[in-house]
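The structure under discussion appears below in the form of structure tokens.
All protein chains but one are shown in place.
Take a look at chain A:
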Amino acid sequence: MPDIWFFIEVLVGGLLSGIMYSLVALGFVLIYKASSVFNFAQGAMVFFAVLTFVGVMELGLPFWAALPVAIGVMVLVGMATERFVLRPLVSQSEDTLLMATIGLSFVIEGVAQLAWGVDVRNLDLGIRDEPINWVMDKTGMLISQLDITAGIVASVMVASLALLFSRTKVGRGLRAVADDHTAALSIGIPLKHIWMLVWATAGVVALVAGMLWGARSGVQFALVWVALKALPVLIIGGFTSVPGVIVAGLLVGASEKVVEVYIGPKFGGGVEVWFPYVLAVLFLLVRPEGLFGEKIIRRV
């Protein structure tokens, strides 16, 4: 196989996992914009969401029935979180809100395991994790069907969220809420509806992310740490920027794979585990607001 095909294979693999990082990071950005809190419980929500989905399927429901049930549950979880955890703490400091979401993550993790047990489960989406034949025949590249499907689903999701939260009425409302609560209220934006909508959306994003990841690596507690992969993406992309985290997710996904394959062996492998964080630290040094984040200007 020519080197260039091999490089493209690595790159495509990286971009496909990258778009999934973007998806998880997007959940953070939406909540950060609406409630100005880094939602520590996002990982727990991913775990809870996919566990609920698998649990409902185990009760005997087919895929297409289990999906709306799981979506409904996640919408409720998101809205309940906003209503009972965040809203009573409105106008508290960001530290207080962060502590609340850390507490929430323990509650959600606990409830998930209480309800559905602690076993590692398989999630069979009916798509095989095998290379696509005709691509392999033509170019020799090994590109998994599951990866392609996950990439497409994540892209569609990311694109529609990006559109929803930029060009539409809801999007303008969200931007206004992110900037100034009082002013947003005065022009007639229903603050509570926007908050509820964003948290419900974050719940659904968590479900999709959990399903895509769960199909690949099993539905298990480790899914909680998927959220940690979003952290470098957020730092690079900027906590408040939807396009920022999309680009950053792709950047992180592609670069970690390329570095792993070409430079990894020199370090004995395993580079992709820490490389994104190094990249994030470099960004913090050079461009702390991220690629597209709001520039932080302090007047003296």
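Criterion: contacts are C-beta pairs under 8 Å (C-beta built on N, C-alpha and C of every residue); 3 or more make two chains touch, one makes a residue touch a chain; residues count from 1.
As a working rule, contacts and distances are computed from a predicted model.
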UniProt protein name of the chain not shown, from "ABC transporter ATP-binding protein", "Iron-containing redox enzyme", "Glycine cleavage system protein T" or "Cytochrome d ubiquinol oxidase subunit II": "ABC transporter ATP-binding protein"
Candidates A:34, A:51, A:176 or A:279 - the one touching the absent chain: A:176
Selected from A:189, A:233 or A:246 as touching the chain missing from the view: A:189
Full-complex contact with the absent chain, from A:115, A:163 or A:278: A:163
Absent-chain interface as seen on chain A, which is shown: 160, 163-164, 167-170, 172-173, 175-176, 178-180, 182-191, 294
